[in-house]
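All protein chains but one are shown in place.
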Amino acid sequence: MAITIADVEHVALLSRLELSVGEKERYAQELSDIFGHVEELNKVDVTGVPPTAHPLPLKNVFREDVIQPSLPNAEALANAPAKEGPLFKVPQIV
Amino acid sequence: MDFEIVIGFEVHTELKTKTKVWCACANEFGGPPNSHVCPVCLGMPGSLPVLNREAFTLALKTALALQCDVPRITTFDRKNYYYPDLPKNYQISQNDKFLGTGGYLEIDLGEAGHKKIRIHNIHLEEDAGKNIHPEDKNVTYSLVDLNRAGVPLLEIVTQPDIRSKEEAAAFMTQMRNFLQYLDVSDCKMQEGSLRFELNMSLRPKGSDAFGQKVEVKNLNSMSVVLKCIDAEFDRQSDMLRNGERVMSETRLWDEVKNETRAMRSKERANDYRYFPDPDLVDVDITPEIRAAAQATIPELPLARRRRFEEQYGLPAYDASVLTASFTTANYFEKAVESHPSPKGISNWIMTEGLAWLNKQPEDTTIDDFPVKSAAIAELVKLIDTGAITGKIAKQVFPIMLETGKSPAVIVEEKGLKPVDDSALGPIIDEVLADPRNEKTIADLRGGKAAAMGALMGAVMKRSGGKANPATVTPLIRKKLGLE
Partner (left out) sequence: MHLPTAHELSEQLNRGETTSVKLTQQYLEKIERTEPRLHSFITVLGHEALAAAEASDRRRAYELPKSPFDGVPVAVKDNMITKGTKTTCASRILDNFVPPYNGTVVQKLQDAGMIVIGKANLDEFAMGSSTENSAFGRSNNPWNTDLVPGGSSGGSATCVAGGQVPWSLGSDTGGSIRQPAALCGIVGMKPTYGRVSRYGLVAFASSLDQIGPMTLDVEDTAHLLKMISGYDTKDSTSANLPVPDYAEEMRKGSLRGKKVARPKEFFTGEGMDAGVARVVDAAVEKLASLGAEIVDVSMPHLKYSISCYYLVATAECSSNLARYDGAQYGYRTEGAKNIVEMFSKSRAEGFGAEVKRRIMMGTHALSAGYYDAYYSKALKIRTLLKQDYDAALKQADLIVAPTSPIPAFPAGAKADPMSMYLCDIFTLSLNLAGYCGISLPAGFTANEGLPVGVQLFAGAFEEVKLLQASYEFEKALGVVGSRLPAVVG
């Protein structure tokens, strides 16, 4: 199925990607091709087939409720593009 | 046209664990910003979540206590949205195989009886961090503290079963009480460990159809929720009366303007794209796991209320008031333990204790009451043994509240001991000799029992309230030769 420029814009907003006009056009074409190929899955009858989200049937993996040391604040913030005191700093939210 | 309110709640409560839900950082309110953080809760590349057993057990306990259907397999999903307090830009939550569905909280509406508020689902997820918006209007940035990111959060989603503001108030206080009984959360709304989000719509009275529901976030106390219900009622009913359509949307509470406002379009672009979290495995709630969680469920409000009536012989009203708060009920039982006089203690808690509590902020409990349970018990004991009169107790109590001193000490210091019987004789003699009492005495002799009350009042007045009524009556009768 064809993916329109509007579809690309919607998906780009959901994925927080600012795209140029050229990129939008290119991705619309490429995604149309790829999702066109994926349409082949409709040929398969999956009635009653359970989904596989995990390759291994692992169950009940827990961690006990015991405190381990956290990172020192300086290490937690060492990679921050911007900070103020002990806090991460970002452009205004509201 | 008259409208009926239709309300459902999303209750978020932070679970009382030592560590966060996916990592071993401390789950602790307060602390310097970004001091309880690690690669996992900072959402650093390569880090992975591992489920905290205790968080799961507390969540399961709550689901079972609310009579939910708990499935054999429960799984975690990712809820994808971008926000700076959510470092991974997805929240690990549950959207498919919930921990619990169905179930209900039965709320007590006083004279209106009981009502079951049904639960749609209950699920375990992680809390987000905190965004701090500097007050200065010229500042163009925000600050982020991730101490709270990854704290285990239980979400209880109700059906739209609530039909009035009063029911909403009852639901909130009783849900909080229920969670406190379960001991799964601190339930401090000021600290954000208990939060209510509102779904609200209106419909014409008598209609069965549901209107377009509006979701309101950012409600940080019960009184704000109630204010919001009023504000939304006005807004939505105005719109409906004017023939406008109410939009199904998420709105934010504006504390300054006391009204809700629409979120901006970009805040609203929510297609959460839930899918199974591949980093976490299924939880198989085996009969053993279920039984172990079930065994941790303590006595719940309704059962405790019945027990209070039976064990302590309390009137139904007292039992319901005392058990309406986990901490108040505990306070009562502790006091009764040191002096087994349930009704006397109940009276003091219900009058003085709850009167004080009603004047305090929402998160306050009887545990914050300056008069501790042992002191209340002592006070009642002093009355019961005749060491002081009820009237004196009323004078003692405010001093206890103010100073925190024990009642015995106050009685001693203020010289409020009852007049002993030897000192009582002269006082009674004076009263009986008083010409103003001649007629009353004659009435009493004439068989008018009520006349004793007037004489007793005179004795009490003369003794400054320190006379013990139990000894005064026989003494008067004796002195008048009526024995």
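First chain written, first letter: the chains are A and B, and each begins at residue 1.
Note that a residue touches a chain if its C-beta (ideal position, glycine included) is under 8 Å from a C-beta of that chain, and two chains touch if they have at least 3 such contacts.
Please read all numbers here as calculations on a predicted model, not as lab measurements.
K.L.:
For the chain that's not shown, point to the residue among B:His114, B:Arg163, B:Arg273 or B:Lys394 touching it.
P.N.:
B:Arg273
K.L.:
Going by the contact rule already stated, which one of B:Asn80, B:Ser93, B:Asn199 or B:Asn330 would touch the omitted chain in the full complex?
P.N.:
Result: among the candidates, B:Asn80 touches the missing chain.
K.L.:
For subunit A, enumerate the residues touching the unshown chain of the complex.
P.N.:
3, 7-8, 10-12, 14-19, 23, 27, 30-31, 33-35, 37-38, 40-42, 44, 46, 49-56, 58, 61, 63, 71, 75-76, 78-82, 88, 90-93
K.L.:
Suppose we count only contacts with the excluded chain; which residues of subunit B make the list?
P.N.:
38-39, 42-51, 78, 80, 82, 84, 87-90, 140, 142, 144, 146, 266, 271, 273-275, 278-281
Assume only the chains that are shown with their structure count from here on.
K.L.:
Let me have the rounded angstrom distance from the C-alpha centre of subunit A over to the C-alpha centre of subunit B, please.
P.N.:
40
K.L.:
Considering the complex alone, what residue numbers of subunit B touch subunit A?
P.N.:
17-19, 24-26, 32-39, 42, 50-56, 80, 82-84, 131-133, 139-146, 266, 269, 271, 273, 275-276, 278, 280-284, 289
K.L.:
For the complex, which residues does subunit A have touching subunit B?
P.N.:
13-14, 16, 53-54, 57-68, 70-71, 73, 76-77, 82, 84-94
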